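A single protein chain has been omitted; all remaining protein chains appear in their positions.
Up next is chain A:
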Amino acid sequence: MSAADAAGADAVGVAESAAGTAVPPRKKMLELDDLHVFYGAIQALKGVHIEVNEGEIVALLGANGAGKTTTLRTISGLLTPREGEVRWRGERIDGVPAHHVVGLGIGHSPEGRRVFPAMTVTENLNMGAYRFKSVPKAELDRVFELFPRLAERREQLAGTLSGGEQQMLAIGRALMGQPKLLLLDEPSMGLAPLIVAQIFEIIREINEQGTTVLLVEQNAAQALRLAHRGYALETGSVVLSGPADRLLSDPKVREAYLGEGA
C-alpha cells in the first residue's frame, strides 16, 4: 500500500470541505460513537456522534442542559457511558479513569474554571503537570508567554484572581499536561466581551502551535468564527454539524443560537 493510499484512507472531511479551499486532509483523532450517558435515571446523552481531527478547532454548541459538558466529561473519563464508544486514535478509552486519560494527551479545562483557590498561580500550573515526575520548565515558560497576566501574578493565590485570569489559569493548567487535544468547557462563561475576545485569540494561538481543541460554548457566533467545524447539541443529540462557516450562515443556526429571527 502506498503512502498516498494510507493518507487517503485516514483522511476524512475532504469531501465535506468546500472545493478549492485549502483544508488539508486530517487524521481522525477522537471519535464519539453513539454515546449514551446517564445521571442516575436521567439520560443526558442520547446517541452522540462526534469526530475531532488532528489540528482542528471543533466547537460544540448548545443551550443549557443540551449535554455539552456531559460530552466533555465523558471524553475525559469523569463519566462512563452506558452505551457507545469513545475512541482515541482508534482505541477505545471510555471507562478509562480520568487520570489515565490525562496521560493519553487529553487535557481538560473543566466548566466553571475550578482552579485550586488556595494555591498560587505557579502551584496551580505545577499541578497541571502532575502526570510528569517533574514540572517541565519549558512548558511553564510557554504558558507564561501565552498569558503574560499570569506571569505577573505567579505568586498570587488563584482564588483572588479575576474571572478572566482564573479562566486563563484553568487553560494554562490544562496545557501544562502537554495535551494533544485540549477540551475547553465554556471559557467565555461570565466574562466581559473584551476578555472573551482575548481568550479566544489565545485559543487560536494554542491551536496554531499544534494543539487540537474541542471547545464547548454557548456563545455560538464567536465560537464558530474561531472553529473549523461545529456540532450543535440539543437535549442530548447532535442536531446539526458541518464546517463552521456553513453553520454560521445556516438559517436554523442563526435562529436557534445566534438569536436572529428567521
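The rule is simple: a residue touches a chain if its C-beta (ideal position, glycine included) is under 8 Å from a C-beta of that chain, and two chains touch if they have at least 3 such contacts; residues count from 1.
The definition used in the following text is that contacts and distances are computed from a predicted model.
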Chain left out of the displayed complex - its UniProt protein name, from "Glutathione S-transferase family protein", "Cytochrome c oxidase subunit 1", "Branched-chain amino acid ABC transporter permease" or "Lactate utilization protein A": "Branched-chain amino acid ABC transporter permease"
Option touching the unshown chain, where A:V102, A:L191 or A:L233 are the choices: A:V102
Touching residues (missing chain, whole complex) on chain A: 37-40, 73, 76-80, 82, 97-99, 102-103, 108-110, 114-120, 126-128, 130-131, 152-157, 159-160, 173-174, 177
